[in-house]
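Other chains dropped; remaining ones untouched in position.
Per-chain residue numbering starts at 1, and chain names A, B and C are given in the order in which the chains are listed.
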Amino acid sequence: MKFSILIYGSPHNSQAVHTAYRYTKAALAAGHEVHRVFFYGESVLSGSFLNAPQRDEQNIMQLWHELALHHDLDLVICIAAALKRGVLDPTEAKRHEKPAHNIEAPFQLSGLGQLTEAILLSDRLVTFGG
Amino acid sequence: MSTLHTLNKAPSNSSLWHDCQRALQAGDTLLLIENGVYGCADDTFTAQIIAADIKVYALRADLAARGITLSGDSGVAVASDDDFIRLSIENNKVISWF
Amino acid sequence: MSQKSILLILSQAPYGTPNAREALDIALTSAAFDQTVSILFSGDATWLLQAEQNPADIEQKSVAQVCAALPMYDIDQLFVVTDDAEQRGVEYQQSPASPLGSDALSAFIAKHDVVLRF
């Protein structure tokens, strides 16, 4: 079966991003396809490589990063939600004349159209809110 | 056609519980996740829902985190992450209440 | 691409959080991709339909204007949970949303393929 995941809660202020991670891992382990993970609202902060949690605390960026590499996951961060929250890739940093960026592959910025497409092409859309 | 509903807030968020409850139809399933599992500490919240022919589950990892144990006769079942996937498939869609 | 009936249930008041605004952006995008999107204003989101909102002093944009413009983007399936609006005293009578009683809610929600609740 083909799933897509929509995450809406802050990685720092809700369990949403971690629960979605466990869900995605379980779906993949059961042999299902995860078409896309779409980060919207505060969840766009999940992708920042500047996040520096303590060594004994979870690094949610790292967890998603590793899962994506193992399973060729499509991790899309909503570009409009990301820009206002200071989450930039090199292209957007340049476009907005910012001196730095804080996300990189496998996370990628794209528009809300990627969510619409995911809704249409997936058997199930599962949302994890804040 | 049935729906899996997930709910992630404690019953103190009474407007969320109210909104979710009025959307449930007989044959649907409710899965309590995150702080939603606090709804299992007192059977009265779930008893009403179960009486309306809704199956109620609570996510194991979130129960354990919070030290909540289910009373044997509450009618609420424990769900693993794998069960969460299975319930998502057995129902026709998933609605998330947060 | 296939067609699915999409329902967005809004539940949060405007301005305190961007929640309602971000949900509306999903509706606008889906409509731009030629999808049929219905919007249900429930709970505190019935406040989006309140007359004469003026958020200039809190330096935000009017969410009411976004709601008013929805039909122009072919989003004309708008519904308001009348019990919720009336319980709060929302002045929604001029809004383009059709009334829906809370007793009809579960059947209304069940008939859509995809339901997102914000």
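Keep this in mind: a contact is a pair of C-beta atoms (placed from the backbone, for glycine too) under 8 Å apart; a residue touches a chain by one contact, two chains touch by 3 or more.
Predicted model only: the values in this text are computed from it and were never measured.
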Stoichiometric formula of the complex, labels as displayed: A x2, B x2, C x2
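Here is the rule we go by: only the chains that are shown with their structure count from here on.
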Distance from the mean Cα position of chain B to that of chain A, given in whole angstrom: 25
Sequence positions of chain C contacting 2 or more other chains: 114, 117
In chain B, residues with contacts to at least two other chains: 93, 96, 98
Chain B residues touching chain C - in the complex, by the definition given at the top: 1, 3, 15, 19, 22-25, 93, 95-98
Residue ranges of chain A in contact with chain C within the complex: 6, 8, 40-41, 80-81, 111-113, 115-117, 119-121, 125, 127, 129
Residues of chain B that touch chain A when the two form their complex: 6, 8, 33-35, 61-62, 81-82, 84-85, 88-89, 93-94, 96, 98
